[in-house]
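Every protein chain but one is kept in place in this view of the complex.
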Amino acid sequence: MLEELKQKVYKANMMLKEKELIILTWGNASGIDREKGLVVIKPSGVPYERLKVGDMVVVDLDGNKIEGDLKPSSDTPTHLELYKNFKNIGGIVHTHSKWATMWAQAGRGIEAYGTTHADYFYGMIPCTRNLTEGEIELDYEKETGKVIVETFQSIDPDSIPSVLVKSHGPFSWGKDSIEAVNNALILEELAHIAYGSEHLSRGVLKRMDQNLLDTHYLRKHGKNAYYGQ
Amino acid sequence: MLEELKQKVYKANMMLKEKELIILTWGNASGIDREKGLVVIKPSGVPYERLKVGDMVVVDLDGNKIEGDLKPSSDTPTHLELYKNFKNIGGIVHTHSKWATMWAQAGRGIEAYGTTHADYFYGMIPCTRNLTEGEIELDYEKETGKVIVETFQSIDPDSIPSVLVKSHGPFSWGKDSIEAVNNALILEELAHIAYGSEHLSRGVLKRMDQNLLDTHYLRKHGKNAYYGQ
Amino acid sequence: MLEELKQKVYKANMMLKEKELIILTWGNASGIDREKGLVVIKPSGVPYERLKVGDMVVVDLDGNKIEGDLKPSSDTPTHLELYKNFKNIGGIVHTHSKWATMWAQAGRGIEAYGTTHADYFYGMIPCTRNLTEGEIELDYEKETGKVIVETFQSIDPDSIPSVLVKSHGPFSWGKDSIEAVNNALILEELAHIAYGSEHLSRGVLKRMDQNLLDTHYLRKHGKNAYYGQ
Partner (left out) sequence: MLEELKQKVYKANMMLKEKELIILTWGNASGIDREKGLVVIKPSGVPYERLKVGDMVVVDLDGNKIEGDLKPSSDTPTHLELYKNFKNIGGIVHTHSKWATMWAQAGRGIEAYGTTHADYFYGMIPCTRNLTEGEIELDYEKETGKVIVETFQSIDPDSIPSVLVKSHGPFSWGKDSIEAVNNALILEELAHIAYGSEHLSRGVLKRMDQNLLDTHYLRKHGKNAYYGQ
């Protein structure tokens, strides 16, 4: 069942380790089959050294386990909330990668300071608000998904494929789980570079020129893209 | 004698090197057999490249050498003090890992700024007070253990499994020496992320929401834990 | 056609990955055959894992493709502008390497703070001005080249073999593409060290002594050089 998707999601999970985006079990990747309405996700708390393709868990969009011997990631309700609301995405990745997490803990979004950012993110990568006490107690992981969706009320998730969850860490997405990993990697790099640029500017750095942002984002994305083959 | 424990403690010591928590001989791991009241610990100043399982030293809780050709780690009296006072711990690790040591040298505990912290440490990771001149001259390594115990007078060492020793570096512990290494690794990661979050907040970062801290710590620990398999 | 040059440019591109100056497809290296007036450059957006010598693209100085199945790098017009104006250079490299990009995004040149800098760069590594809206819309990549040339109006590109493009990242060059990679690597190291030196000086660091700058640069470069064999 969903063998190809399981292979891809397994690979995406292993890439998190190879790209040094996680240590221990600090992350998870998932992918969705939109036609069947089924999501494949990493099992909860299994060490990456022992993870196998067959360990991937299949759940439906209500969180019911459809296949798999193991419990799905405890963050599954967050993933499902994003799949239900961001209609074009095919894969999601959650990490606690260092530089992105610094910004999330500081409660700050990452402003677009240069073309490296503009090549992949069409503006600021936002940070969510705090969850309320009620939200945390009600259904913590699902509410995390809902506050991400709320943050994107007036932002297009297809052109800003990452978010920083306040006091927590980043979620990234893409057309599939592999692209989601790449976006998580790019986010980590941007988070580090932006940290340094702000420091070198002693707190007076403004976001990049809007024309330059447009040019770089649009040469890679959209109808008139001319980057790549 | 204690072959299984020696194997585990040896492995824990080698992990310190693999995880890049130490350079040269800057660290040591130990484990205890609570029934026999015996501790297995790394020998003093032996390069990790040459370390063998058979080099592990066995001492009793008074520090008498029971088995082994080599002298035990010079930090042995610190380890023993912790085993005597923290009744549930089974392994201890000492390193001079960079980011944790920065905080120790600055004399500052690491506040809980996010869920990465909350998943493993149920509140601030404390820093000890300075040792007095008398304590340093009397029995330095033993007094180091005593000041750690003093620091935990009103803190549960099972829910805060690390400490920063002022002007020195971190000690971490766990149910065995392998978990202690993992806690040392997590501490190092937290120390780096907290450093960055404070910097990005320009000195006004408050600790994370208490409800979020509770939820994250308790989803991994305690009776109602639901993380993992 | 130009087999030797293709081999060298291919090698230079692969070195960008090995030296960790790039992730994903974030860079490109080129080389020129001055006699034939032809430039060999990396194709656009091809992953380094799959890049082959035969993928290198040959263009003339007007940007016409002379040989190759793939589209040349989208930054080709920038490279061509530099080859046309900096008459002695034989290779160019563009990256988004972290530390150099921090300075570029901050819009700051890197001052000469020590002999590591002076051994390779005879003074400040400059940062370009912002492109105007008109320049960005007209012919973005070519105008990027032109603003670099403008920045070097009173600077000798042979003794300052790198530039930071504002809100973008570094370009480096050299007598061939391999030397350009080395200069990109050196720039990255200098960018990191200068960042730290400024921090340690709390904003009052002055550039190094001019006599020391002269001595170090000239012991490696020029008529009376005495470094090396």
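We just call them A, B and C in the order they show up, numbering each chain from 1.
Keep in mind that, in the parts below, a contact is a pair of C-beta atoms (placed from the backbone, for glycine too) under 8 Å apart; a residue touches a chain by one contact, two chains touch by 3 or more.
All of these numbers come straight from a predicted model, not from anything done at the bench.
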Among shown chains, those touching the left-out chain: B, C
Option from B:Lys98, B:Lys142 or B:Arg207 whose C-beta touches the chain left out: B:Lys98
Absent-chain contact - pick from B:Pro43, B:Gly91, B:Gly145 or B:Pro161: B:Pro43
Touch list for chain C against the chain that is not drawn: 113-116, 182, 185-186, 189, 192-194, 196-202, 205, 208-209, 211-212, 215, 219, 226-229
Missing-partner contacts on chain B, residue numbers: 23-24, 26, 43-46, 70-71, 74, 96, 98-99, 101-108, 130-131, 133, 136-137, 140, 167-169, 195, 198-199, 203
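Definition applied: only the chains that are shown with their structure count from here on.
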Category of the chain touch graph - line, ring, star, complete, other: line
Rotation in the CA alignment of chain A with chain B, degrees, nearest 5: 90
Centrality ranking, top chain (CA atoms only): A
Distance from the mean Cα position of chain C to that of chain B, given in whole angstrom: 46
Residues within chain A bordering two or more other chains: 198-199
